[in-house]
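Complex shown without one protein chain; remaining protein chains in place.
Note that the chains are named A, B and C in the order they appear, and that numbering of residues resets to 1 at the start of each chain.
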Amino acid sequence: MGMRKVAIVGAGMTKFMRRAHETGKELSWEAAKIALDSCELTLDDIGCVVMGTAPDAFDNIHMKGDYLGDGAGAWRKPYIRGFVGGGTGVFVADQAWYHVASGLFDTCLVVAEEKMSSAMPHPQGNFITCWDMFTESPLGPSLLWFFAWEMNRYMHAHGITEREIAMVSVKNKKNAMDHPAAQLPAEITVEDVLNSEVMAWPVKRLDVSPTSDGAVALVYAAEHVAKRITDKPVWIEGVGWCLDTFYVGQRDLYYPKYVEYAARQAYDMAGIKEPSKEIDIAEPYDPFDYKELHNAEGLLLCGKGEAPKLLADGVTQRTGRQPWCPSGGALGVGNAIAATGLMKVAELFWQLRGEAGKRQVPGKPKKGVAQAWGDEMQVGTVIVLGI
Amino acid sequence: MPVEKVTQVAQTKPWYGALSSKYGEALLKTPEPGLYGQYTYGIAGERFFREIKDNAKITGTKCQKCNLIYVPPRIYCERCFEGLEEWCEIENKGEIHTYTISWVDLDGFRLEEPVILALVKFDGVYGGLVHKVEEISADNVKIGMKVSAVFKEKREGSILDIKYFKPI
Amino acid sequence: MSEKIKEFPGTPLSEKDIIEKKVLFTEWHPEFMWAWDTGIGYGRYFAELKKGRIIGTRCNKCRRVLLPARYFCEWCFRPVDEWVYLEDTGTVNTFSIAYTDWLARRIKKPRIPALVEIDGSGGVGIMHVLDEVDPKEVKIGMRVKAVWEPEEEREGAITDIKYWKPLKEE
Partner (left out) sequence: MFPKVAIVGIGYTPFRTITPDVSFREMVFEAASKAYEDAGVHPQEDIDSFVTCQDDFEHGRSIWNMQTPDNLGAVLKPIHTNCGDGILGLIDAYMQIKSGLRSIVAVETHSKASNVINRNHLIAHATDPIYNKPLNINPYFIAGMEMNRYLLETGTTKEQCALVVSKNKTNALFNPLAAYGEKITPKEVLDSEEMFSPLKRLDMSPMADGGIVMVLASEEKAKALTDKPIWIRGLGWCSEAPSLETREWGEAVYAKLAGEMAYRIAGIKHPRKQIDFAEVDDTFSYKEPQHMEALKLCRRGEAGSMIEEGATQRQGEFPINVSGGSLGVGFLVEATGPQRVLEVVLQLRGEAGRRQLPDVQVGLAQSWRGIPYASGAVMILSKE
């Protein structure tokens, strides 16, 4: 189609924390500043800003995109806040791509921020204002109901056990040991996960990622600018996003069709025919351990129900053939919703440049895919990066 | 053939919901606790309000590059994005940059006595504080008028530690 | 450049810092409310629940039943063609056993939220809860029946169905 080539040239992030002292604006600035410094650009060099931040209910500020503007570097600049629930983090990476690819801008700063600790008495409480106000919220559902249903359905459809799934949590928390910004790195065992407190069967405490505060930022540049800035640009090769119906009873939860549709858009654009072979690193969204497997199947990295086997065979370990969540993912680094999505894109950026330090995946990876999921089991957002 | 639309007012019925301290009562029909926001002041806000609380002093941060002093203070300059670390004390003497006389309260009810609200800017400072102005009648307020902050005796570290601004 | 970033910024606080007020913070208790228009589809859906019936709609083009009842078919993007009464029995599509409530607090008696596929709908589920059953006995595929509030206490809401209990089929 002759699209304009767009590269990521810089990345930055804050620590992920259960409670940050910083305000949301300050978190945004800390991440954005590091991202700009990393490619030796200043705010003057930036054409536009894209903000990704999930529900207003977390930071507890109505119109919070506008509120965060100055911290994200949007002062007197074109500024848009994109939003697809939990899938926002990777979506804004897509959105920033078409800001630059449209030819309107040569550079774009994309910032994702979340300060969930502002939501009291517990961030999870705010989810009750998410569901259908007429037919769902009055039943007093917790967020975990949906995940538990989906996990149950997934296990039922393929005969997968809780034990097989628990290994995801073990792997990701261990991967996070090497991430200096991680909130919950740990060496745990499958038994620890299985024996942790049951929250909503089959979901147990260690199946779940923590709530977090944090921010991540990336700098995008068009080809001619990127080449001046760096000799190691990471190209955005494919983008895709997709939403399924709002009505949960009309979907079969065992498989994320919306992730598949989003992935197919991105792979088509990137010219990838066999993702299971061509992708070197994947960062599927893992707010719950089963979710990594579920999403990876949606990303067509393996067949339906086959993800647990890849995990068991060590294929998805950092040293395996196709590492999944080498960063440590939401389970290990922390789940600051939108920021976590963008953290996954940042991780690919660092990995493909060979700059991931102790987390570096061996064998000079060339292609990576990051994905986020959101809403009421509805959203798939995907980005494919390559060098 | 499409199903019938709503044609009778008597058929319409709204469904109520809330996001308030009465959340559970309104929606779940149980005396549940409400949802609320808790906001830390952040790195700059913490120091700013500590100064107000402990010393009744207004402080700002300075951007050397843009030659601007921020009140409320920031840890970054919104214009050039540099980190700001230099703090300075601001004289408690400002000027009304603009004001309004509000005749309505937050619930939308008319006030018996209107409230004067103003943005007070300080000399040489980029920014200022939004607050009430008292000890003056609504007819006499003017843009450009000099005012100073009146602090509470017992302060807790909040914008409400300033009771109001009064004319000098 | 992750390996070149010496120190990631961020200042973590503990819960104690807040409880003991080691840092300054402020709170805001929002007081806003909404009155959402239920409209054509949900308006009738609620009116029928008050009468102790579950109603859906059907699109004659794709032959699907839409539940909860809606005015238009999202796939064919046209108004639906008819109202259809459904059974108050169904099959458990998936379920959970929840030991925490919506605010992440432990609860004494676990709740059993489930997606119940309503009979007559062609497998469309709604969110609800199960009761009168030992959590250990709940299975995907289990048959259940609605337990309604007494007629005088129904108010035209999804909670007019108290819960669903196992259906003993003869």
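In the analysis below, a residue touches a chain if its C-beta (ideal position, glycine included) is under 8 Å from a C-beta of that chain, and two chains touch if they have at least 3 such contacts.
Everything numeric here is computed off the predicted structure, so don't read it as measured data.
Undergrad: Would you list the chains present here that the left-out chain is in contact with?
TA: A, B, C
Undergrad: Touching the absent chain in the whole complex: find that residue among B:56, B:80 or B:101.
TA: Missing-chain contact among the listed residues: B:101.
Undergrad: In the full complex, which residues of chain B touch the absent chain?
TA: Considering the whole complex, chain B reaches the absent chain at 5-7, 9, 12, 14, 17-19, 37, 39, 41-42, 45, 70-72, 78, 97-108, 110, 114-115, 117-119, 126-132, 138, 143, 158-160.
Undergrad: I need the residue numbers on chain C that touch the omitted chain, in ascending order.
TA: Chain C touches the missing chain through residues 26, 28, 30-43, 70-72, 74-75, 77-78.
Undergrad: Could I get the residues of chain A that touch the absent chain, sorted low to high?
TA: Touching the chain left out of view, chain A contributes residues 1-4, 23, 54-57, 60-63, 65-70, 74-86, 91, 95, 97-99, 101-104, 118, 126-127, 129-130, 132-133, 239-247, 257-258, 261-262, 265, 269, 374-376, 378-379.
Keep in mind that, in the parts below, only the chains that are shown with their structure count from here on.
Undergrad: According to the touch definition, list the chains common to the neighbour sets of chain A and chain B.
TA: C
Undergrad: Between what two chains do the most C-beta pairs come into contact?
TA: Summing C-beta contacts for every pairing gives the maximum at A-C.
Undergrad: Of all chains present, which has the mean Cα position farthest from that of chain A?
TA: B
Undergrad: Please report how many Å separate the Cα centroid of chain A from that of chain C, as a whole number.
TA: The separation of the two C-alpha centroids amounts to 26 Å.
Undergrad: Among the residues of chain C, pick out those that touch two or more other chains and give their numbers.
TA: 11, 13, 18, 23, 27-28, 30, 34, 36, 38, 42, 46, 103, 157, 159
Undergrad: So which bits of chain A are touching at least two other chains?
TA: 19-22, 60, 120-121, 125, 128, 133-134, 138, 140
Undergrad: Quick one: in the complex, what on chain C touches chain A?
TA: 1-5, 7-15, 17-18, 23, 27-28, 30, 34, 36, 38, 42, 45-46, 66-68, 74, 93-105, 113-115, 117, 124-129, 135, 140, 157-159
Undergrad: Report the residues of chain B in contact with chain C in the complex, numbered from low to high.
TA: 1-3, 5-6, 11-22, 26, 29, 32-41, 43, 45-46, 49-50, 53, 157-158
Undergrad: For chain A, which residues count as touching chain B in their complex?
TA: So the residues of chain A in touch with chain B come to 19-23, 25-26, 29, 32-33, 36, 42-44, 57, 60-61, 70-71, 73, 75, 117-121, 125-126, 128-129, 133-134, 137-138, 140.
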